[in-house]
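Excluded from the complex is one protein chain; the other protein chains are retained at their positions.
For chain A:
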């Protein structure tokens, strides 16, 4: 028997095919992930060039960090606002655009196009529009409304960041919902109509259950995405006014890259990792309860 049996040769070819992807994720995901864990156990003074093992001290600091608590609250507000607004708007648009009417293709394109725009360019333009003398207030002024200084008010800054992000990305969820809606078999609606179900009942009893896998998918994507919001904050508010829009990842950036606390920054990213993992796991568990076909 030779060493290179067909089986071994096949395996080798298989391994060679996955090798580039595997090496890539090893080098750029797994090793950095492990290193973040290691950094979080150390005090790393970049300027002084010292790197000192301090065990769980960074994690103890995490517990008593008031600014971290503020940023978790800001993150929760942002995530909640984004998910509720994004998903409901996306579903509404999808339902409207799922009608067989003239011009829907145009509107689909219009709502989807912001997804393709560069994020920073998008945010910079909105920054100009949201200035006190910007076009948003100009438009409001047209209707006799005296608009606020959007990016400098505690509540309006957060609302602005959420809305800018929703308009940017709502098209993506809309397309996913549209695809799901078109997969709902028409005979079901006909049968329901014959049974005397109204539009709302048909939507609640047929549409929602049948597109529930997509609702799960979009909500996971949107929640995880909301925890990663950075460029928008960096451009629009720099975490202000006060610390009202300092979300977790912006706080992480400040600690690691601005205040040079790399070890503590790594600790915050471990926390972020745990939060994302926990949320995803929770949603995955809950799918049995509310996603059709899963129980």
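Quick note on the criterion: a residue touches a chain if its C-beta (ideal position, glycine included) is under 8 Å from a C-beta of that chain, and two chains touch if they have at least 3 such contacts; residues count from 1.
As a working rule, contacts and distances are computed from a predicted model.
Participant: Would you mind picking the UniProt name of the chain not drawn here, from "Cytochrome c3 family protein", "L-lactate dehydrogenase complex protein LldF", "Multiple sugar transport system substrate-binding protein" or "Membrane protein"?
Facilitator: Choosing among "Cytochrome c3 family protein", "L-lactate dehydrogenase complex protein LldF", "Multiple sugar transport system substrate-binding protein" or "Membrane protein", the correct UniProt name is "Multiple sugar transport system substrate-binding protein".
Participant: May I ask which residue of A:47, A:63, A:101 or A:194 touches the chain that does not appear here?
Facilitator: Answer from the full complex: A:47 touches the omitted chain.
Participant: Looking beyond the chains shown, say which of A:19, A:35 or A:106 touches the absent one.
Facilitator: From the options A:19, A:35 or A:106, the contact with the absent chain belongs to A:35.
Participant: Just checking the interface: what residues of chain A touch the absent partner chain?
Facilitator: Counting only chain A, the missing chain is touched by 27, 31, 35, 38-39, 44-52, 131-133, 149, 151-152, 238-243, 246, 254, 257-260, 262.
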